[in-house]
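Complex shown without one protein chain; remaining protein chains in place.
Note that the chains take the letters A, B and C in the order they are written out, and that residue 1 is the start of every chain.
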Amino acid sequence: MAELAAVVGIGQTKYQTKHKTVSIAGLVRDAALKALQDAELTWDDIDAVIVGKAPDMFEGMIMPELYLTDALGCNGKPMLRVHTAGSVGGSTAIVAASYVQSGMFKRILTVTYEKQSESNAMWALSNAQPFSVHLNAGAGGFFAPIIREYMRRTKAPSDAGIKVAVKDRLHGARNPLAHLQLPNITMKEVEESPMLWEPLRFLESCPSSDGACAMVIANEELAAQSPKKPAWIRGAAMRSEPTMYAGREEVSPQAGIDCAKDVYAQAGISNPRKDLDCAEVYVPFSWYEPMWLENLGFAEKGEGWKLTLEGATSLDDKGDIPWNCSGGVLCSNPIGASGMIRFAEAARQVRGDAGNHQVDGAKLALGHAYGGGAQFYAMWVVGSEKA
Amino acid sequence: MSDANKEALEPITGIESPVYLDYNFTAGQATARYLTKVKEGKLVGQRCPSCRNVYIPPRGACAACGVATTEEVELSNKATVQSFTIVHIPIPGNPIKPPYVIANLVPDGANISFLHLLSECKNEDVRIGMRVEAQWKDASEWTYAMENIKYFTPIDEPDVPAEEIGRLKDA
Amino acid sequence: MSAQAEVLQQAFTLGYTYTRTTGPVVGRFLTALRDRKIVGIKGSDGKVIVPPMEYDPVTAEELSEFVDLPDTGVVKTWAWVKHPRGKHLLDKPFAWAQIQIDGSDIPMIHMVDAGDESKMSTGMKVKVRWADETKGFITDIACFEPA
């Protein structure tokens, strides 16, 4: 029943610690304009704008879309703002696609961003109200014990996390937009980097970045007229579960499993490792690659780390299912945009437009985002063909 | 011209913008009840009327069932380490000096963990399944805060097998 | 069911001093303020906008043609703050006003220190009262005052 929709334009800023020469509007505009240029369109060709970002406290601006409308050519048009924690970049892309898939709009622009250098993300995320009943140890303090439990269950060697840290940085070195550029990184260097939240080391964690990512999404008719190859949206799904409840499976949350099943069913995928050519998956801490390999059905339970160590997910090792060819969140993390970057990078692959991190002949790719305490998920599958 | 003056003539490229907002926060009913008991030196969870699981700290609802929780259950000072991390970096707003151990602890009688400090043991001795006990500050220092418990310390009881700890059970 | 717990209340401040980068347009305006000057920017239709917008509100074009302006203007609309709030920058009754800087078309919002509501009227002329020390911030304009 849904109208077909496709990504026809992608724009990204460079990801870096601090974008010093732009305002917040300027940062967002840069990505949006590049997406328009990629689609060979102008502001007048856009019917609506969908903005996503993580908490307003990062930049200390409430509902910043109200201010961004002028920079995004949105005056007189619909503007919607999505916020679903760290998964927001992915959720925003899905909501944006629904503007077109509903048949109500022909072509829309969607933008996500974070200008984390305006504050301190750790402060914004861990700012506690009075009467807080939980000890505050930052995001790593939340995720490290879950990683430890994964290691206990699977008996994975610590090499697996280190391997991901190296692999994604080597991928990132192929991507000029990636924040961290570490072309000579070694396992030893990661292993010797400072421990932050044991078992997580500094180089096994994501950076804090400024950046924005935008996409133009069009309906079937307009996508067919698009100058560059469209990335057809073959499936999109979101799932949420409560943050804390008795019996919650935190290592491999049910919401992630269900979301993947849903999106695979829509895209006709029965074996993700075989059927997909590559994946861009939200991996902010190295160990989340093996954990998500299992959660997303690329590996049997307890076996995810083996794929990683075998090099199955590495472009440089010529793996069969490269993950995060762009360098992923471990290289660039403007939180509000990170999910959309995954979705956009998946689209770049199936458009054959991923430059030096292109997977040869990629036809079907997964974009994945998660947020909060890993209770919010957004995923899409994009293809070079409509079906 | 002094260096300071030279610098002052550079074009403006950045500003500092203080955004400070004042709130008068009121704790929710569940939290208020919980912290009122904590002030009395007790850990009191709430049981879900539907799935019977016991929540600590109570949040006013069983998130799994989406129903309000009211039945109170006093819990033991003893708990089991469900998982943990050793924190090596300073956290904004957290005064404790690293490195220190924070653990997901499931108090006896509860079906969910909370984070608290673990101390009086070697960091490398901490393990999943380890039995620990709350060390409360002197009663004269008790307020409406989890800091009434200084930290948890190991006790001489056999470890609990990981799969029996309750929450992080194998799927 | 237990006895009613106490109501727990506590004041707290949510705050951060954000370090913003301005980009060329906002930066140019703030740099001018530091020099006790006002600049506007020409919109796509040639109308002069103050404070300068980075992008045209109608065409969304990137704007770049700056216009030097005087520090005087005319009140287009105003509101009288009888009881300033704690965060307000003037601690005595003052007016908010949309002020069309002479030589511009699109007015800006700032404060007017007129002493008394009866001194305020739409169409009145005002001029900038500069801060004692300017630093490249919107508050370099301490406020406007009747001219």
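Quick note on the criterion: contacts are C-beta pairs under 8 Å (C-beta built on N, C-alpha and C of every residue); 3 or more make two chains touch, one makes a residue touch a chain.
Definition applied: contacts and distances are computed from a predicted model.
Asker: Looking at UniProt, which of "Sarcosine oxidase subunit alpha", "Acetyl-CoA acetyltransferase", "NADH-quinone oxidoreductase subunit H" or "glycine dehydrogenase (aminomethyl-transferring)" names the chain we cannot see?
Answerer: So the chain that does not appear here would be "Acetyl-CoA acetyltransferase", according to UniProt.
Asker: Among the chains you can see, which ones touch the chain that has been omitted?
Answerer: By the stated touch criterion, the chain not on view contacts A, B, C.
Asker: Touching the absent chain in the whole complex: find that residue among B:Ala61, B:Ile89 or B:Ala145.
Answerer: Of these options, the touching residue for the absent chain is B:Ala61.
Asker: Just one of A:Arg107, A:Arg239, A:Arg342 or A:His357 touches the chain that is missing; which is it?
Answerer: Considering the complete complex, A:Arg239 is the one touching the chain left out.
Asker: Residue-wise, where is subunit C in contact with the chain that is not depicted?
Answerer: Output for subunit C: 7-8, 12, 14, 18, 20, 22, 26, 30, 49-51, 53, 57, 76-82, 85-89, 96-98, 100, 106-111, 117, 122, 137-139.
Asker: Since one chain isn't shown, list which residues of subunit B touch it in the complete complex.
Answerer: The list for subunit B reads 15, 17, 19, 21-32, 59-61, 63-68.
Asker: Footprint of the hidden chain on subunit A, which residues?
Answerer: The missing chain touches subunit A at positions 1-3, 23-24, 55-57, 59-63, 65-70, 74-85, 91, 95, 98-99, 101-104, 124-125, 127, 129, 237-243, 245, 253-255, 258-259, 372, 375-376.
The working rule: only the chains that are shown with their structure count from here on.
Asker: With contacts defined as at the top, give the pair, A-C or B-C, that has more of them.
Answerer: Answer to which pair has more contacts is B-C.
Asker: Could you tell me the distance, in whole angstrom, between the mean C-alpha positions of subunit A and subunit C?
Answerer: 38
Asker: As a quick test, compute the distance in whole Å between the mean CA positions of subunit B and subunit C.
Answerer: Whole-Å distance between the two chain centres: 44.
Asker: Multi-chain contacts in subunit C: which residues touch at least two other chains?
Answerer: 8, 10, 12, 14, 16, 18-22
Asker: For subunit A, write out the residues touching at least two other chains, lowest number first.
Answerer: Within subunit A, residues 20-21, 60, 120, 123, 127, 129-131 contact more than one other chain.
Asker: Going by the contact rule at the top, pick out the subunit A residues touching subunit B in the complex.
Answerer: 20-21, 60, 120, 122-123, 126-131, 133-138, 140-141, 144-146, 148-149, 152-153, 194-200, 242-252, 254, 301
Asker: Subunit B touches which residues of subunit C in the complex?
Answerer: 1-2, 5-22, 27-28, 30-31, 34, 86, 136-137
Asker: Residues of subunit B touching subunit A in their complex?
Answerer: 13-14, 17, 19, 23, 25, 27, 31-32, 34-35, 48, 51, 53-55, 57, 59, 62-64, 82-89, 91-94, 99, 102-104, 111-112, 114-117, 128, 144-146, 162, 166-171
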